[in-house]
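Let me give you the structure first, and then I'll get to my questions.
Of the protein chains in this complex, one is absent; all others appear in place.
Naming follows writing order (A, B and C), and every chain is counted from residue 1.
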Amino acid sequence: MSQEISLAHFRAWLLAYAEHIEAIEAQLTDLDAAIGDADHGANMRRGMERLRARLADPGLQCDDIGALLRTVAMTLVSTVGGAAGPLYGAFFLRAAQECQGGSVVTLVQLARMFRAGLQGIQQRGKAQLNDKTLVDALEPAVVALEKAAAEGAPLAVALEAARVAAEAGMRHTIGLQANRGRASYLGPRAIGHQDPGATSLYGLIRTAAETLGAAQPASLASRR
Amino acid sequence: MSQEISLAHFRAWLLAYAEHIEAIEAQLTDLDAAIGDADHGANMRRGMERLRARLADPGLQCDDIGALLRTVAMTLVSTVGGAAGPLYGAFFLRAAQECQGGSVVTLVQLARMFRAGLQGIQQRGKAQLNDKTLVDALEPAVVALEKAAAEGAPLAVALEAARVAAEAGMRHTIGLQANRGRASYLGPRAIGHQDPGATSLYGLIRTAAETLGAAQPASLASRR
Amino acid sequence: MQKLINEPADAVVESLEGLQLAYPHLLRVSFSPHYVARVDAPVRGKVSVISGSGSGHEPLNVGYVGRGMLDAACPGAIFTSPTPDQYLAATRAVEGGAGVLYIVKNYMGGVLNTEMALELAREEGYDVASVLVKDDVAVEAAHNRRGMGAAVLVEKIAGAAAEAGRPLAEVTRLAQRASDQARSMGVALSSCTVPSVGRPTFDLPADQMELGVGIHGEPGRLRLPLAKADTVVEMLAEAILKDMAVRPGTSVLAMVSGLGATPQHELFIVFRRLHAFLQAHGLVVARCLVGNYVTSLDMAGCMVTLLQLDPELIALWDAPVHTPALTWGV
Partner (left out) sequence: MQKLINEPADAVVESLEGLQLAYPHLLRVSFSPHYVARVDAPVRGKVSVISGSGSGHEPLNVGYVGRGMLDAACPGAIFTSPTPDQYLAATRAVEGGAGVLYIVKNYMGGVLNTEMALELAREEGYDVASVLVKDDVAVEAAHNRRGMGAAVLVEKIAGAAAEAGRPLAEVTRLAQRASDQARSMGVALSSCTVPSVGRPTFDLPADQMELGVGIHGEPGRLRLPLAKADTVVEMLAEAILKDMAVRPGTSVLAMVSGLGATPQHELFIVFRRLHAFLQAHGLVVARCLVGNYVTSLDMAGCMVTLLQLDPELIALWDAPVHTPALTWGV
């Protein structure tokens, strides 16, 4: 029987991501100052604060993973703004649509959800690999996850492979000129700087690897 | 027979003063930046440029010292602006009135002219000694000139005494709090800074000492 | 950070509170979500014009709310495109039965958020159109050009057309024409400082300038030694004219907007040269704006915007407008 990821795992992931974003806010600000408008850190932090508040709300009706991720999508869309808000929103919305009503998901389903999320981002933002966007961190992670799922790898191994791929993708943006988003106005001056969106997106995969594959989710895991 | 100061001497004085102001413009700017609005250098230089142009104008009708000094007054009033324009204007206008029609003046007359000039400045600006204004340089010079004249001192000696007194008066402003002009807004913060107007005024006396007592005026002295 | 603010995180809300207190006769500020509506909205039977942008560009857009211009403006966080729910709430608040036009500056964030807003508003049954403003010639690829100063002009034209009772298709067509016929380029003499960041977005030595900057503190395409105002103006105007292909004799509206920290004294020096330059190129400066119209927080520098005019656009430009930042006519 393949390992399952519970609603509690997903909540733990989101909380870990919120914490992670707060930890790297200054880095995101610096990266966006170099090739953008210095707000990616503040935008993501604002979104995460709101998300944390939503998740802590005892009245929140999120009894399945799909509903949880839809809430995440809506929260980010209405608080992050800028380019990142709709794109992160699209990721979670499309991922949610892939697991309607489920209270647990398998690695195969997770890979499908992430692929759908990537497609949502690309449908909205039209970015391809090497455009120097968050797609450069996400797409390699999705591919790695799919490969691991196809090979029947254990969940933790699959997620670690995704993390490694995302990190490489994030680093790869340093050498790129941008074709999408604000950094594209800079022409060749964008080369040499890591993309802020790819950096926050890598954090999403990294925290997924830290939480979704755990035997017991970090937070109150009673529901499992 | 007492030494006489000719029209050419006065022209030489004014040209020397114009040159002096240009040389110390930056110093005047710095002094005014410290306790004022940083424009005394530019204001005086603008006036001197215009004055030089007027004096170079072959059509200028200034056949006596009074007419010359009246022209100086009018030129400064209409180009310097700020506090210094009307005050320097008042000095030259009142000095001119003391030597109507004269083509030469004696030390005694010169002392009378400077006293009248000082009175003109004080009538306009109401400044007393120790108010930290150009009066602090001018009044001691006038007193020294009057004393030398009463004692029958040679012109050059009298002017040098005036210069020394003006210089001491100028330096004395460093320790003063201002009661008039822009520096008065600063309260005790003005203490420790030399007054810009006293500095430009000292230059007027210094160049007088360099030119008015000369045997032969520095510039084309044919009229003597 | 030399700013008159309290907590950086509160700056946008507090600024909107001040705006509300200063212009109670012109506008109403909603704080949840953030939008600024014309005081007499909804105006029945009139097309509504709505625009949004990050905060920090004031008077854009909140200062352009009022009769003859915007029915509503959606202010985002500093330099951050507002979210779809802001547009949606503004739409519900000001729609008067004749449809809505969103005027969108061409940034990924601006486009994505208004696309979502459009979908949501249409789902709710509103008739919504949108016009994209992309006037920055500093960006070479025309499809990717940023929306800059032209936003003010497009909003004024659209607002006047709406006020005149034209239908949504007409208002949209006129706004689109204004957008198509406008070009801008900016220059920065200093970076701006985003309050939550607390230091300048980029370092610019005092003797250098960034040519082709955006209005969000994005660095420009080119850093050059700071030139004299006349030379700077020629660089901006030449880049714009090269892209505009206007015939001699054409009437233009010329706007010089300060970026926030450049005094009027300098803006008039800029306009002087711009006027002479355009005249020398055979253009007629039929209308102008000189002042702080689209800013980038406390950035020093300016932006030049040209709009090719025609009698219809001139009439719409001249039509009365009553907003905090633009006021004329009855």
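We take it that contacts are C-beta pairs under 8 Å (C-beta built on N, C-alpha and C of every residue); 3 or more make two chains touch, one makes a residue touch a chain.
None of the values given here were measured: they were computed from a predicted structure.
*Asks:* In the full assembly, spell out which visible chains the left-out chain is touching.
*Replies:* Touch partners of the hidden chain, whole complex considered, are B, C.
*Asks:* Give the residue, chosen from C:P42, C:G56 or C:P219, that touches the chain omitted from the document.
*Replies:* Considering the complete complex, C:G56 is the one touching the chain left out.
*Asks:* If the hidden chain were put back, which of C:M116, C:V270, C:L283 or C:L306 would touch it?
*Replies:* Missing-chain contact among the listed residues: C:V270.
*Asks:* Write down which of B:A16, B:L55, B:V77 or B:A208 is the residue touching the left-out chain.
*Replies:* Selected residue, touching the omitted chain: B:V77.
*Asks:* Spell out, residue by residue, where the missing chain touches chain C.
*Replies:* 1-7, 11, 14-19, 21-22, 55-56, 58-59, 63, 189-190, 206, 226, 228-230, 232, 260-272, 275, 285, 288, 290, 292, 295, 297-298, 300-302, 327-328, 330
*Asks:* List every residue of chain B that touches the chain not included in the displayed model.
*Replies:* Residues in contact with the chain left out: 29, 33-39, 41-43, 46, 77-87, 89, 124-125, 180-182, 184-187, 189.
The definition used in the following text is that only the chains that are shown with their structure count from here on.
*Asks:* So with touch defined the way it is at the top, what topology do the chains form here? Options are line, ring, star, complete, other.
*Replies:* Other.
*Asks:* Could you pull out the chain whose C-alpha mean position is farthest off from that of chain A?
*Replies:* Taking each chain's C-alpha mean as its centre, the farthest from chain A is B.
*Asks:* What pair of chains has the most C-beta pairs in contact?
*Replies:* Top-ranked chain pair by contacting C-beta pairs: A-C.
*Asks:* Averaged over CA atoms, how far is the centre of chain A from the centre of chain C? Could you give it in whole Å?
*Replies:* 33
*Asks:* Among the residues of chain C, pick out those that touch two or more other chains and give their numbers.
*Replies:* Chain C, residues with two or more chain partners: not present.
*Asks:* Please output the residue numbers of chain A that touch at least 2 other chains, ranges allowed.
*Replies:* In chain A, nothing touches at least two other chains.
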